[in-house]
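Attaching a single structure in C-alpha cells format; questions to follow.
Omission of a single protein chain aside, the complex is shown with its protein chains in their original locations.
Naming follows writing order (A, B and C), and every chain is counted from residue 1.
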Amino acid sequence: MSDLKSFASDNNSGAHPAIMEAVLRCNEGHLKSYGDDEISIRTDEVFKEFFGSQARIHYVTTGTAANVLGLRAVTHTYNSVICAEQAHINNDECGAPEAFGGIKLVPVPSKDGKLTPGAIAPYLGHVGFVHASQPRVISITQPTEVGKLYTLKEIEDIVEFAHDRDLLVHMDGARIANACAALGCSFFDMTTALDIDLLSFGGTKNGCLMGEAVVFLNPDIGEGFPYLRKQAMQLVSKMRFVSAQLERYLADDLWLENARHANAMARRLADKAGAVDGVEIKGSVDCNALFAHIPPEATEILLEKYYFYVWDEHDNTVRWMTSWATTEAMVDEFVDDLKKAVEAVR
Amino acid sequence: MSDLKSFASDNNSGAHPAIMEAVLRCNEGHLKSYGDDEISIRTDEVFKEFFGSQARIHYVTTGTAANVLGLRAVTHTYNSVICAEQAHINNDECGAPEAFGGIKLVPVPSKDGKLTPGAIAPYLGHVGFVHASQPRVISITQPTEVGKLYTLKEIEDIVEFAHDRDLLVHMDGARIANACAALGCSFFDMTTALDIDLLSFGGTKNGCLMGEAVVFLNPDIGEGFPYLRKQAMQLVSKMRFVSAQLERYLADDLWLENARHANAMARRLADKAGAVDGVEIKGSVDCNALFAHIPPEATEILLEKYYFYVWDEHDNTVRWMTSWATTEAMVDEFVDDLKKAVEAVR
Amino acid sequence: MSDLKSFASDNNSGAHPAIMEAVLRCNEGHLKSYGDDEISIRTDEVFKEFFGSQARIHYVTTGTAANVLGLRAVTHTYNSVICAEQAHINNDECGAPEAFGGIKLVPVPSKDGKLTPGAIAPYLGHVGFVHASQPRVISITQPTEVGKLYTLKEIEDIVEFAHDRDLLVHMDGARIANACAALGCSFFDMTTALDIDLLSFGGTKNGCLMGEAVVFLNPDIGEGFPYLRKQAMQLVSKMRFVSAQLERYLADDLWLENARHANAMARRLADKAGAVDGVEIKGSVDCNALFAHIPPEATEILLEKYYFYVWDEHDNTVRWMTSWATTEAMVDEFVDDLKKAVEAVR
Partner (left out) sequence: MSDLKSFASDNNSGAHPAIMEAVLRCNEGHLKSYGDDEISIRTDEVFKEFFGSQARIHYVTTGTAANVLGLRAVTHTYNSVICAEQAHINNDECGAPEAFGGIKLVPVPSKDGKLTPGAIAPYLGHVGFVHASQPRVISITQPTEVGKLYTLKEIEDIVEFAHDRDLLVHMDGARIANACAALGCSFFDMTTALDIDLLSFGGTKNGCLMGEAVVFLNPDIGEGFPYLRKQAMQLVSKMRFVSAQLERYLADDLWLENARHANAMARRLADKAGAVDGVEIKGSVDCNALFAHIPPEATEILLEKYYFYVWDEHDNTVRWMTSWATTEAMVDEFVDDLKKAVEAVR
C-alpha cells in the first residue's frame, strides 16, 4: 500500500498499535451484544474514574453522532443551540443537527472559533416569545476548529453565563485530549470541575479506529438516551469492538502520550517551518493544528508529494495537522521540501 | 474473560480471525479519510464483481443504518414502505424508519415473515389519494426474522408485482450470506438477477466486527446518498477499518464458508436436539436460526449455563442461533445439557 | 353556484349561520394577534366550563393538526402510539404522525375501529427493550372512523388499562359532538370524567368553518405546546377568526343541536333506505354515518346525481354521511331516487 504523506488531518493516521492489540484481544469468545458485554461495562467504569461517578457514557462511532445525539437528547425542536460560526456542528456535519435533531443552530461570529459571554449575549433571541426558538444549549469546541484553546477560566465564565440563564453547556471534545495535554489538566479539570453538562468525547483522531462517546456529566439530563442511540442507528451490535478501544485508550496515559506527541510535532513543525524564509506561521500554535502563509506556487509543488488543505485561497493560508503517528523525521523531511519549494518559486 | 456460552444471536460471536488480520494489516500508514482511501475504493470494485458494475456501494456501521438510510434515500416522507409485520424495520429498530426517515411503515400480516403479492395487495392503500401515504417500496428480509427463506421464484414474483405498480423492492440482507449458502446461489443470483432495487448488505453477523453496506442495484435511485450518509452520522472518518473487513470477507469465499458453517451447525443442533424426547423443533430449519418447544422448567435450567432467548412465553418456544464461530463441540455439549435438563423436569 | 347533493361527508356542508354571524361580528376593530385577543381568551374560559378548569386549550385549523401535534407533544420519537388499524391517524393523514411527529404508530386489528384492552395487550411490544419503540399513548376515536360508539364504560376500561401501564389516552374527537349527542352525555362526561389525558376537539364537521383544538386535560402534559404549535405552522395570526367560531359553537347548545340533527338524519335515512327492497343497512347506526349494501349498478345511477363514497367495491358497500345541514327533504328525495335506482337494475 502506498503511504500517504499527510499533514491534512489526524484522521489520516491509523490506530495506535496498543489499541489494535486491545481490539484483537477482545475478539475472543462469545459476548453479549449491544453493550451488555463485560468490556463495555468495564469501560464505563474507567470513564467514571476520569469524569466522576455521576457520568453516564454512551459509545458511538462518529463525532457527528456524538454531537448531534447529545444535543438532541437535551433539546426540544423549538430550542436553539448557540455555537461559534466556525463550529463543526455548523459547517462540517452536512446539516445533521437540523435534519436529524430538528435543532436550530444560532451561529455567533467569533475570532478563532472561541465564544465569550459578551459575544453570545446579543444572540440569545427573544426568550419566552412564541415566535422565536428558545435557546437551550451553548456549544463550545475545545480546542476550536482552528486549533485554538479556551483557558479553563474562559470556559468557567461561559458556564456561569449559561447556568445563570438556565442554559446547558456542551463541549465538542473531538480533540479534548490535545487540549488537556496542552493545558496540563485532566479530563475532569476540563469538564466536570467546570460544570460542563455534556461532552462529545473523541478518541478516533488521537489513536482509535473509531471510538467516540456521548458523556452526560449533569445527572439531570440525557434520560432515554439508550433508545435515542438505537433509533439513531448508532447502537453497534458487537459493541466490544468500540469499548475495547476506549478502555485501552484511557489506560496507562496512552491518550495523554499520543496527544502530547501530536502537539509536540505541531510545535516542531511551527518552529522549523516558521524559520523558513517566505513562510509565516499564523497566530499561536496551541495544539496539533497550525496555519501558515506560503506562496501559492510553493503550495502547488508541495501538494505533489504531500496531502494537506489549502485553508483560504484568498490569503494563501494552508492548514497543517499532526497526529500521534507523525514522526520527527516526517516533520523534518516536510520542512526540507517546504524550504526547497519556497526557494524554487522566489 | 469469561466466555459466554451463547446460542442467542450470531451477534454474540466475535470477528473471524482472517478479518481481524485484514483490519490489522490495513492499519499501516496514513490514508485519506472518509472513504477516499485506496482500500475503500478497491472494496467498491470487489462489490461490483459480485453485484454488477452498475452497483453503488456505501458502507455503514449498523444494519439499522443500512435499512433506514437506504429506504430514506428512495422515499419522500409521504411515501410508505410495505413490510412483513415481523420485519426488523418494524419491530427492532426502535422506530428509526419513522423518526429518522419520516417513513410510514405498512406492516402486513404474514406467516414466517414472508410476504407474497397476494398478501401485499390489500395493503397498497389508496394510490393517488391525497390523504393516504403513497406506497413506494416493498421491503423483504432474506432470510426472514424467523429464519425462513424465500425461494428465488418467490422473490421474482414480488419484484414483478412491485415493478408493475412502479414500486421498488428493498432486501434486508443482514444475513444474506446464510440465505445464499442455503439456496446454493450467488449474491448476484439473489439480487441483481432478480431486479432487486436496493439491498442492505450485512457482514457483521457472519464474521465482521462491524461492516454493513447500502447497495443500490437500480442505477436510477440513490442520488445524493453520500450527503445523506454524512448527515445521518454514518460517514466514518477512518473508513479503511470498515472496508478492509468487507474486502476480506468477500475474498476466498470466506463469507460462504462462514455461512455454510453456521447453517450446518443449526442443522446439527436441530437434528440432535430434535431427537431428544420432550423437545420439538418447530417448522423447517432453513438457515442458522431454529425454534424449539421445550418444557419451561428445562429452559430455566439451561439459562443458568447458556444464553439464548425465550421467543414466546405463551407456547414455550425458544430461539437458538448458530454462527460462524459455533463449533460442533459446543452444539454437542449443549444438546447433552438439554437432554439432562428435559429429563430432570419430567 | 351549483349545489352539490352530498351524502359523502359532513365536510361538504358549509358553516352554520349562527357561526358565520359570530365570525362577522368578531371582525370589528383591531385586536391583538396570535391568540392574545380577548375573544380567544374568553373562548378558553368557555372550554374550561365544559372540560374543567385544569384544561389547556390550543386552537388549530385542521383535525390532522390536532391529532399530530397533541400526540407529538406527549411523546419522544422513541415512543409509539397504539391505535385501531382503521384510525384516521393511521390511514387518512398521509403519514403525518410519522413524518411530522417522528411517531411510530402500532395499528391494532379491530372490529369497527374500536379498541379493547384485550385487543391492545399483545401489541404493547417489549417494554424496556432498547430495540423496541416504547408505547406511550393509546389513541381512540369517538365515534370511530366507521361511525361506531364506545360506551363510557368501554372507554373507562381502556383508560384504566392504560394508566395501569403508565400510558396516556388520547381521544380523536373530530366528531365528539355526535358521540355526546348519541350517548346523551356531556363533553365532560366523555373525557375529563373518564380521565382522558388529551383530546382532539373537532368543530369543523359539525358547523364551523375551520375550528379544531388540542385540549390537554391531564395537567402534567403538554408543556411547551405554544412553541410547538407555532413551529408546526398552526399559529394563525388573526386567531379571533378561529376562536369566535368555537365560542359560538359552544354557546346555547348549538353544538348539541347540530349533532342531534345530523344523527337524526342518519337514523331517518337508515330507516327509510333500509325499508327499500334490495338495500341492506350494515350494522348499527350510532351517529351520523351509515353503511349500506346496494347493487353496484344502482350506485352508478345514484352517483350521477349525488356525491358519496363507495366504501368497499368488493362487497358493494357504500358510505353515507349526514350533517347539521342535511334536511329531511334531502333525505327523502335521496331515498326516492335510491328506490328508483334499485328497481331500475333489478
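We adopt the following convention: a residue touches a chain if its C-beta (ideal position, glycine included) is under 8 Å from a C-beta of that chain, and two chains touch if they have at least 3 such contacts.
These numbers were taken from a predicted model, which means no experiment stands behind them.
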item	value
Contact list for the unshown chain, restricted to visible chains	A, B, C
Contact partner of the left-out chain, one of C:N27, C:Q54, C:T151 or C:S284	C:N27
Residue of C:H58, C:H76 or C:K230 touching the missing chain in the full complex	C:K230
Sole residue of C:D44, C:E93, C:D172 or C:D197 that reaches the chain not shown, by the stated touch rule	C:E93
Residues of chain B (touch criterion as defined above) contacting the omitted chain	34, 76-78, 130-131, 134, 224, 226-228, 230-231, 235
Residues from chain C at the interface with the omitted partner, ascending	1-6, 8-9, 11-15, 17, 20, 23-24, 26-34, 38-39, 60-65, 68-69, 93-96, 99-100, 204-205, 209-210, 227, 230-238, 240-241, 307, 325
Hidden partner chain, residues of chain A it touches	77-80, 91-95, 98-99, 102-105, 107, 125, 130-133
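Throughout what follows, only the chains that are shown with their structure count from here on.
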item	value
Same-residue or different-residue interface between chain A and chain B, half as cut-off	same
Copy-to-copy rotation for chain A and chain C - C-alpha atoms, rounded to a multiple of 5°	180
Rounded Å distance between chain B and chain C, as computed from the means of their C-alpha atoms	42
Whole-Å gap between the CA centroids of chain A and chain C	51
Contacts with 2+ other chains: residues of chain C	77-78, 130-131
